[in-house]
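The complex is shown incomplete by one protein chain, all other protein chains being positioned as in the whole.
Entry: chain A
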């Protein structure tokens, strides 16, 4: 699964970090950061990242495939 983050739309609600704490977190400025290289979600984070996409309140975090 590949993800995309629309930073203009992300408001830092942080539900993704609650769902997938090993994949996503909010930094001190409440900006979304993700803990893997590129946009391809590593296998071990797939399920949690899917739940994070599903929970994003403003659909800033999306699954591309």
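In the analysis below, a residue touches a chain if its C-beta (ideal position, glycine included) is under 8 Å from a C-beta of that chain, and two chains touch if they have at least 3 such contacts; residues count from 1.
Everything below uses one rule, namely that contacts and distances are computed from a predicted model.
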item	value
Missing subunit (named according to UniProt) among the choices "1-acyl-sn-glycerol-3-phosphate acyltransferase", "ATP synthase subunit E", "ABC transporter ATP-binding protein" or "Cytochrome P450"	"Cytochrome P450"
Absent-chain interface as seen on chain A, which is shown	8-9, 11-15, 18-19, 26, 29-30, 51, 54-59
